[in-house]
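One structure below.
Note that one protein chain is taken out, while the other chains of the complex remain in position.
Let's turn to subunit A:
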Amino acid sequence: MFTEAIEKILTDLCTPAQVRAVENGDCASALWRELEDGGFLELLTPEVADGAGLSLAAVFPIFLAFGRHALPLPVAQSIAARALMRDCPHAPPTGMLSLAGTAYREADGRLCAPRMAYGALADFALVNLGGELLLLDCSQAQRVRSGVHGSQCATLYWPQDAEGISLGSNGSEVRLFSAAIHAAAIAGAMEKALDMTLEYCNDRVQFGKAIGKFQAVQHQLSVMAEQVAASRIAAELAFASNATVPDALATAIAKARTSMAVPQVTATAHALFGAIGVTEELDLQLFTRRLQEWRVSEGSETHWNGLVGQALLAQPQVGASEFVRNVIPSQPA
């Protein structure tokens, strides 16, 4: 029910033109308001607190849809923030909330959240400061854009005396949730890139026939589809637990597997589209630019695979097969 409603809003309001406009500084207030007023930021908020009380599994298709539409707003992050703030006396602030899985103090005492997703437009940030969960007002921060074309990432610097609210010791959950959101977004954006590439290869005619009729092209698309399928089911795993926050090991696998697929999926899409694929005009770039950014955001596959490897090595006598089937602590719904 929620998925269909959100899908409709995204189709109507999160158009490629709107995505470009937000990247160029538009605040997309109509789109944000529609989602906020519809109560869609409260999907993970318990019903006793007037939320929808959805499970992680139920929000997965929604987070996937955000990726499929290249949603240029931190909606998934704002939804997750409400779950992360579940035990806080403070109500989540009104406005766009994003997540910073990493933060540290500079030598001069400033608090830095490097390359925070949607840092360019977030009103508030939930920050993991060495395990402490901090809520910070982004209007007090200096925002430094990454300098990457079109990117909505920004490094935020809060002055030493910035008033943050310490919310608890579950700061590490910020990175987990953010990574899981990225995994879902990657899987969604890949689905879109695959669909676009399939459509193009069926339409584009060279040597008298659609290029999708050439075996060399078909085999590339088959491999691309394999990577998309493997990524999607891995991302789904991060949302398969009955807990409030995605499971650590499942998230590591989800973020690693989706990130691993990014180079091949983006390369294949661009190879098959040819030169038109790298133009500003074609929508493909809205997805492939994001895929590249999301792959490295909150740690690339090298980081998360390292954690997975450590987890296996820490369990003597446990083989790969046994380890893998115990990734999900509880059965998915």
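The rule is simple: a residue touches a chain if its C-beta (ideal position, glycine included) is under 8 Å from a C-beta of that chain, and two chains touch if they have at least 3 such contacts; residues count from 1.
Just so it is clear, contacts and distances are computed from a predicted model.
The chain that is not shown carries the UniProt protein name "Acyl-CoA dehydrogenase", picked from "Cytochrome c", "Phenylalanine--tRNA ligase alpha subunit", "Acyl-CoA dehydrogenase" or "Bleomycin hydrolase".
Note that of A:12, A:87 or A:195, the residue touching the chain absent from this view is A:195. Across A:230, A:282 or A:296, the residue that sits in touch with the chain not pictured is A:230.
For the options A:38, A:274 or A:309, the residue in contact with the chain missing from this view is A:309. Seen from subunit A, the chain kept out of the figure touches residues 191, 194-195, 198, 201-202, 212-213, 215, 217-219, 221-223, 225-234, 236-237, 240, 252-253, 256-257, 260, 301-302, 304-313, 316, 319-325, 327-328, 331-332.
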